[in-house]
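This is the structure, below, for whatever I ask next.
Note that this complex is displayed minus one protein chain, with the remaining chains in position.
After this line comes subunit A, so read on.
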Amino acid sequence: MSGQTVPADFSGHMLDLDEDEDLEVFSKNTSRADGSPMPNSPSSMVNQYRLEEDEEEQQDANTKDLFISVDNPESHVTAIETFIMYRVVTRTMRSEFDSSEYEVRRRYQDFLWLRSRLEENHPTLIVHPLPEKFVMKGMVERFNDDFIETRRKALHRFLDKISEHPILSYSQHLKVFLTAQELTSHRKQGPGFLSRMGETVRAVANSVRGLRSRPEEFTVMQEYVEDFSNKICSVDKVTQRIIKEQREYLDELKQYGPTYTQWAGSEEDLLEPLKGVAGCVERCSKETEEQIQHLSEVLVPALHEYVLCAETLKAVMRRRDNIQAEFEAKNEALASRKADQEALQEEVDGLADRVELANNALKGDWSRWQDSMRTDLKSAFMSTAEKNMEYYEKVSSRF
């Protein structure tokens, strides 16, 4: 990737009022927050994707030069609250970084901040989702070990995905997130809460107006996103159900095995075969336990990630639509009004550019996302199939 530093004009359009944990009031800073050196101009970015597709190479396979890990969760207690801090370690050869290794401590809120900045600056790029704030059922305590571990893995995945992204990985916000010892001061910069509110209101108004004509390919995309969202949610539900049934099966197995052992106590000639069957059932129990664990640790997180991705995709589609709607609104105003033609024209042209940038960004990222989804889910399903084969092999060998 070439190192062109053309500042991109994506910032300042926070269209979604997400459930932001840090509802601190930002100072009304109208400067563009993201002065990040973009690696490519948008058009050359699209070209680059085409090139990559020709070469049939994933960017990360050969050129990964940014490695981030998330580990070592530690509890932090203050007078006001208790929270978990994770250690984030970065290793890189990139020239934008002063050093080749960094270590910082970050909390969940910090990740939320990073992600919202990335989405703000790149409204039509597909930014990988973060794990949810709370899990609806099954877990009550925030500081339950399993919950923390699951979250840690998901946070790691998030940074992994960002680090592999040809555009997002060069974000200034990411750099700050990875390197600054103290993040709170940086978090206060950026478009104010109120201005973000304003954007959202405009967006809602635009969507109520409706789009004149959405390009065909984005309509197709929209439909796909709806369908994909349904299907991935269904697969997720089925998997959860399987785990539930497996757990109940396991409970019964644990009662079943001992009936053979107990019986063996009053037999002589039958002692051996009875104990044999008891041992086999016990083996079956153990393997079932492992099978459940594998499902919970491999397939469920992967599916869950893509359930969240589906929501991200929907948001991206909405933002793209809004960008187009804004342009169309101004364009109409231009057509009807006679005064201020010049100024309006300039504005309209600017918005038209913005639409084109947004569309290209999305198109480029779309195929990248699809490949990534395919690879990830394929790997998760294969791993599950292999584990199931292993389960049956181990059980039958004992019998």
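For this structure, a couple of remarks:
Keep in mind that, in the parts below, a contact is a pair of C-beta atoms (placed from the backbone, for glycine too) under 8 Å apart; a residue touches a chain by one contact, two chains touch by 3 or more; residues count from 1.
Everything below uses one rule, namely that contacts and distances are computed from a predicted model.
When the listed names "AP complex subunit sigma", "XK-related protein", "Nuclear cap binding protein subunit 1" or "Sorting nexin-4" are checked against UniProt, the chain not shown comes out as "Sorting nexin-4". Among A:Val70, A:Val104, A:Ala154 or A:Val277, only A:Val277 touches the chain left out of the display.
Here the missing chain is touched by one residue of A:Asp227, A:Glu332 or A:Glu346, and it is A:Asp227. Among A:Ile84, A:Ile148, A:Ala180 or A:Leu253, the one in contact with the hidden chain is A:Leu253. Within the complete assembly, residues 224, 227-228, 231-232, 234-235, 238, 241-242, 245-246, 248-249, 251-253, 255-256, 259-260, 262-263, 266, 269-270, 273-274, 276-277, 280, 374, 377-378, 381-382, 385-386, 388-389, 391-393, 395-396, 399 of subunit A touch the chain that is not shown.
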